[in-house]
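Below: one structure, written as structure tokens.
The block that comes next holds chain A.
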Amino acid sequence: MTLEAKIPEGPLAEKWSKHKFNLKLVNPANKRKYDIIVVGTGLAGASAAASLAELGYNVKAFCFQDSPRRAHSIAAQGGINAAKNYQNDGDSVYRLFYDTIKGGDYRAREGNVYRLAEVSVNIIDQCVAQGVPFAREYGGLLDNRSFGGSQVSRTFYARGQTGQQLLLGAYSALNRQIHLGKVKMYTRTEMLDVVTIDGQAKGIVTRNLITGSIDTHSGHAVLLCTGGYGNVFYLSTNAAGSNVTAAWRAHKRGAFFANPCYTQIHPTCIPVTGDHQSKLTLMSESLRNDGRVWAPKSVEIAERLRKKEITADQVAEDDRDYFLERKYPSFGNLVPRDVASRNAKEMVDDGRGVGGSGFAVFLDFADAIHRLGKDAVAAKYGNLFDMYYQITDEDPYKQPMRIYPAVHYTMGGLWVDYNLSTNVPGLYALGECNFSDHGANRLGASALMQGLADGYFVIPYTLGDYLATIGPKPVDANHPAFAQTKQDVMARINSLLALKGTKTVNEYHRDLGHIMWEYCGMARTEEGLAKAKGLIHELRADFWKNALVVGENEEVNPALEKAGRVADFLELGELMVDDALMRRESCGGHFRLESQTPEGEALRDDDNFAFVAAWEYKGDNQPEVLNKEMLDFEFVHLTQRSYK
Partner candidate 1 sequence: MSEFKQTFNSSLGKKLIMALTGLFLCTFLIVHLGGNLLLFSDDEGYGFNVYANFLTHFPPIEVVAYLLYLAILVHSIYALVLTVQNRRARPVGYAAPNRSPASWSSKNMGLLGSILLLFIVIHMSDFWYAYKYSHKIGYKEYRTDLATDKTTSVDYVPASPTFEKSVSTENNVEIVRVKDLHARVAGSFSNLLYVIFYVIAMGAVSFHMLHGFQSSFRTLGWVHRKYTPVVCFIGTWLFAVIIPLGFAAMPVVYYIQSLR
Partner candidate 2 sequence: MNLTLKVWRQKNADAKGAFVTYKAEGISPDMSFLEMLDVVNESLILKGDDPIHFDHDCREGICGMCSLYINGRPHGPKRAITTCQLHMRSFGDGETITIEPWRAGAFPVIKDLATDRSAFDRIQQAGGFISVNTGGVPDANVIPIPKVIADEAFNSATCIGCGACVAACKNASAMLFVSAKVSQLGMLPQGQPERYSRVQAMVAQMDEEGFGNCTNTRACEAECPKEITLTNIARMNNDFFSAKLFREEHAHEHASGE
């Protein structure tokens, strides 16, 4: 099958405008005849649902949380990029485009990324109009800060909770439409399958998480805005509930899954303390604006630190290795996430890790506190420092933070074309759920940008084209496909409930996470990946024999919810390993030890791997088929990424 990305011809800067003009429109009177299903209410979902309802479509929105406001977009801390150039420091749409393409290690589409940079400026305007309280200067205008992978200050922020503020903005727009009756909101409702009729997505099957009722919903189009799959690693910065089920079910109904091995490991997270741990907490990348990353120069000193014989402040300046500043003088501590993470891992592998477990390096604010004063540092990062203190019981004003990389974001996702449509007509994927804009590594403060760009400024245009094509004829909710899909869902639930083995679902999840982190984490090898494939295979087989799922369907049953999600992670994990095995190059977050430069940087193989890997599901226990979408670079020149 050939993958048609539908990127418009013409100069980069005109592609989107031209495309918008060429898209078909739905006349205002007809819009109310269309029903749109939006799954997920994070930045992408809430903004899409609200914007489409504003246009006049009837929207049904779904989330598994108790309120749309709780989607995990809320946890984003640092900020959102936009090419406003308010700081007069040389930013432009083209520079944001270029930084993003380069940051993604040349594995994203030029057209998509340029559009993202182009609409980034509208996002800020939109959010301010909604009452999002961004940080401001004394003159009353908006403030910016810098983030990794760029040399300009283009990140807008709301202290350490930009994600919550942006989500509350989108949530308020959504609330307005719920109030007006244009959006019907279903909370505590999990999507468990997509209904396709003649190859087109026409609805979904959901489970009410309170009553267990399995219901079908029909619509002219289905938008999946269900986030990423980082929880396949068990420990990640994702929310406990974040899962791949919606995207995976869509994949099994025909939607291609692209670049699953591209996962982002965030360099600054609070290190793991023990096996009981359920979640890793991120310390915002913005901390690297003022914090200096270091490890002891010698293994001996590291050893003494680990044994708590000395404390960090007793390590002399000469015995400290500020390795990011040393290796990357021009970007310093603000190198992209994949680079920072890999270097931290290198220190630990070298025996120079600190903290009780040795799996950590320092993020030190002593200089910043000395230079700016404690109050100024507290004003900038106070809530993050408090959070660190709560979790570790160590005061970061007095001692440097201990940080270590953790799984944070997944660049891979459902394959979509320029219109955000998957290869299944009528099925769209927005935000982290799709694969489109970040290539092999996402730059900080770009996830919020992409989620909102998709929801506010892309889908309202591109969806209309498809809807105009299919026409406003109502979807036949009595079509046998609905009953059949519902049947499939119930059968699967029953098979999960029939599992009365001896091992809890959570243990399987943890085991899977260990395998993924060990073999498909920050550094991957042919051998390790092959081993992981076997291990996951065994684990999955064992799950379906030995797992223990308590309770029944017709009640609140988190054990059942979790079982369904972990079962999907077990399948996804194998695909990720397949993808990582296939991609015999290093790029961005995907680091194959076999492919590195003499300095230990990711070495791409553009001749053989400048493509999007879109995997096609072929049935249970059948190998998935690889479809390649070649990446054409007309405007940027592919080079070895350098942040020196």
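On the choice of candidates, all candidates are chains of the complex that A comes from, given by their letters.
Everything below uses one rule, namely that a contact is a pair of C-beta atoms (placed from the backbone, for glycine too) under 8 Å apart; a residue touches a chain by one contact, two chains touch by 3 or more; residues count from 1.
Note that this is a predicted model, so its numbers are computed, not measured.
*Asks:* Of the candidates 1 or 2, report the single one touching chain A in this complex.
*Replies:* 2
*Asks:* Okay, in this complex, where on chain A does candidate 2 touch?
*Replies:* Touch list, chain A to candidate 2: 47, 50-51, 54, 65-70, 72, 74-75, 84, 86, 122, 124-142, 158-159, 161, 163-165, 168, 171-173, 175-176, 178-179, 185, 187, 210, 237, 239-241, 273-274, 276-279, 281-282, 386-387, 390-391, 393, 456-457, 460, 502, 504, 506-507, 548, 550-551, 555-556, 558-559.
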